[in-house]
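One protein chain is absent from this view; the other protein chains keep their places.
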Amino acid sequence: MAKFKPLGDRVLVQPEPAEEKTSSGIIIPDTAKEKPQQGTVVAVGAGKVENGNKIEMSVSNGDKVLYGKYAGTEITLEGEEYLIMRESDILGVVA
Amino acid sequence: MAKFKPLGDRVLVQPEPAEEKTSSGIIIPDTAKEKPQQGTVVAVGAGKVENGNKIEMSVSNGDKVLYGKYAGTEITLEGEEYLIMRESDILGVVA
Amino acid sequence: MAKFKPLGDRVLVQPEPAEEKTSSGIIIPDTAKEKPQQGTVVAVGAGKVENGNKIEMSVSNGDKVLYGKYAGTEITLEGEEYLIMRESDILGVVA
Amino acid sequence: MAKFKPLGDRVLVQPEPAEEKTSSGIIIPDTAKEKPQQGTVVAVGAGKVENGNKIEMSVSNGDKVLYGKYAGTEITLEGEEYLIMRESDILGVVA
Amino acid sequence: MAKFKPLGDRVLVQPEPAEEKTSSGIIIPDTAKEKPQQGTVVAVGAGKVENGNKIEMSVSNGDKVLYGKYAGTEITLEGEEYLIMRESDILGVVA
Amino acid sequence: MAKFKPLGDRVLVQPEPAEEKTSSGIIIPDTAKEKPQQGTVVAVGAGKVENGNKIEMSVSNGDKVLYGKYAGTEITLEGEEYLIMRESDILGVVA
Partner (left out) sequence: MAKFKPLGDRVLVQPEPAEEKTSSGIIIPDTAKEKPQQGTVVAVGAGKVENGNKIEMSVSNGDKVLYGKYAGTEITLEGEEYLIMRESDILGVVA
């Protein structure tokens, strides 16, 4: 995703595909799928400026991150769906 | 659009025309069209001042930008429609 | 309008008269007229003070400005109607 | 009004009496009178302190000021009605 | 009231008793009495600290003060009713 | 209560038991009892940090304090009920 540069302290995240079956093998119809809460960082902004102090970003490309259910704005780039969110919407990094 | 100078950290954006057909060729009546979320920066303000620190603008004329569905105020200049929004309403730049 | 001095970062704006006919020549009854969104700056305040830093005003008398539909407070001075608004309510200057 | 000292950035204003007749001579019953929006400053506070910086007051006794319709708190001192408001509620000074 | 020390920028105020008769001599039943808006300062806090700057209190014991109708919290100390409010709730001092 | 350490500018308060009889001797059923507004400080936090400045706590263990009716969160420690509240919720200290 080198083609999109998030602004400020924003991060572009590729969400993990939602499970299409429950553990017992039942196929989940589209509207019942839970929105994924885990994804991979694919682009990060330059960081925000606060009173003349640049705040460095804490995540980088390739990080697997967790985020709240309603975090971010859905955008479509070349037919694929991404989420763009502020770094503060990211709860943590899965090592 | 050299004729309009946005104030502070505002940016003047020319939205991309909405698609008039769906991918299967059906003509979309006017009220069903999705508001475009991509546009081109045509004028930028001088940047905002925060506690005596001038914050430089991160976008410049000609940048293709993405923004949230409800970002900005619609204004009409010489018969054409533009959006004027704060830089913080811009999600990122499409390279 | 040298007789009125706005306080702080406020600006006195003389709105442009609303169009009394549509482009097809129909006379618009009073209540259907759109509130004008363009006007001329006729007086500016001294600017606001933030943490001891004086913020200079970005507009000056005679500037043609655009502002949001609901910006400012309507005041009547010597029988004429003006809007007094904060500079931050001004979207930009028409060159 | 030397007998009342407003606190902080507050200003004591004596509102102008509301018009008791319309321009065509009809006497306005009490409840239909518009609240006056113009008055005279009769006492000013010492100014507010922001992060250790004293902000000087921009109005002084005798200034004729305009203020929004719902600005200030009505108080009665020795049988007369005044408004006490923050300086930021004052829109400007009529010269 | 040396027995109660308000915290921060709080002030302990003894409200003036409400009038029990109207000017025409009618006894006012308890629920129709207006809440008093004038009182006497009987204890003051040490002042608040803002970014390491101590803000001195502007009122002192014995000051007759005016305050908004809904200012403060009612507390009962040794059977008497007081109001405890922030200094910013005090409109001014009656000299 | 040495076993619980409040975080930041929080204070652990042991509320005074509510009166179980009115002054005329009527036993108050449980739901009609007023929530106590007075209590004793039993543990204090280290104080909050504001822009790099540590703000010292103004209350200490053993202080009898007054607080608003809805201040704090009820917690149960070893079967006893306490309130944990921010220092700013404390109105003052009873000497």
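The first chain written gets the first letter, and so on, giving A, B, C, D, E and F; residue counts start at 1 in each chain.
By our rule, contacts are C-beta pairs under 8 Å (C-beta built on N, C-alpha and C of every residue); 3 or more make two chains touch, one makes a residue touch a chain.
Please read these numbers as outputs of a predicted model, since none were measured by experiment.
List the chain F residues touching the unshown chain?
2-8, 10, 12, 43, 45-46, 49, 51-52, 73, 75, 77, 84
Take the complete complex as the reference. Which residues in chain A touch the chain that isn't displayed?
On the side of chain A, residues 37, 50-51, 53, 55, 58-59, 66, 68, 87-88, 90-95 touch the unshown chain.
Quick note on the criterion: only the chains that are shown with their structure count from here on.
Going chain by chain, each one touching the next, work out the least steps from chain D to chain E.
1
Can you give the whole-Å distance between the Cα centres of chain B and chain F?
52
What's the distance between the Cα centroids of chain C and chain E, rounded to whole Å?
Computed from C-alpha means, the inter-chain centre distance equals 42 Å.
Which parts of chain C, given as residue numbers and ranges, touch two or more other chains?
Within chain C, residues 51 contact more than one other chain.
Thinking of each chain as a vertex joined to the chains it touches, would you call that graph a line, ring, star, complete, or other?
Contact pattern: an open line, chains touching in sequence.
Please give all chain pairs that are in touch with each other.
The list of touching pairs comes to A-B, B-C, C-D, D-E, E-F.
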